[in-house]
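Missing here is one protein chain; the remaining ones are kept as they sit in the complex.
Then we have subunit A:
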């Protein structure tokens, strides 16, 4: 992993002028995914309906996130879920659907 992707200084979500309201994580999977995004994007907090690209992500970072999710949850998440219209809520769904690679729970 690229160590540079993990940031010390976070930007407050409020400063980004997001199009939707902040929605809190509702499950353990959503909480872990939101934390993982927050680390990669250096934005906090991450709402479960927030769009990855609207939060400042780009396709390269999405690729790092995909691999981080696979590692964190022991799954192989669909690429489409990560790159096309990604939200934490949708990814949590995709993690649930994804085939296990290491027998970890979601």
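Just so we're on the same page, a residue touches a chain if its C-beta (ideal position, glycine included) is under 8 Å from a C-beta of that chain, and two chains touch if they have at least 3 such contacts; residues count from 1.
Just so it is clear, contacts and distances are computed from a predicted model.
Peer 1: Missing chain, UniProt name, options "Glutamyl-tRNA(Gln) amidotransferase subunit A", "Sarcosine oxidase subunit gamma", "4Fe-4S dicluster domain-containing protein" or "Cytochrome P450": which is it?
Peer 2: According to UniProt, the chain not displayed is called "Cytochrome P450".
Peer 1: Any idea which of A:28, A:76 or A:100 touches the chain not displayed?
Peer 2: A:76
Peer 1: Please output the residues of subunit A touching the missing chain, sorted low to high.
Peer 2: Answer for subunit A: residues 1-2, 5, 53, 58-64, 66-67, 76, 79-80, 82-84 touch the chain left out.
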